[in-house]
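Worksheet for the structure shown next.
Of the protein chains in this complex, one is absent; all others appear in place.
And then chain A:
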Amino acid sequence: MAKRFTTQLFVSRLSGYTTDQSLRQLFSPFGHIREARLIKDSQTQRPKGFGFVTFESEDDAQKAMKAMDGKIVDGRLIFVEAAKDIEAQPTKVEENTQSHYKTS
């Protein structure tokens, strides 16, 4: 049976003014948070508008998801869903490449 990563939530459609702190504060009413992080653009370091919130307990995560999905935050409607399994993340597939002279 596949292990589901249900302590982690994927939060999207956040405002550009959101910070890691404000994200944590937004979800802390639902339980103890292990980690709250925004995904930032690698070059500009600006938040991309989505991030991950990891709870200590699955129950807290489920409660938070039910309560916050579709809620208006800072004037914007946000989505909250269970983060996909790490293994299910699409990995970049290397194009069929060949270096060196073919030996087979």
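The definition used in the following text is that a residue touches a chain if its C-beta (ideal position, glycine included) is under 8 Å from a C-beta of that chain, and two chains touch if they have at least 3 such contacts; residues count from 1.
The rule we apply is simple: contacts and distances are computed from a predicted model.
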Protein name, per the UniProt record, of whichever chain is missing from view ("Emerin", "Mitochondrial fission 1 protein", "ARID domain-containing protein" or "Mago nashi-like protein"): "Mago nashi-like protein"
Residues belonging to chain A that touch the chain removed from view: 97, 99-101, 103-104
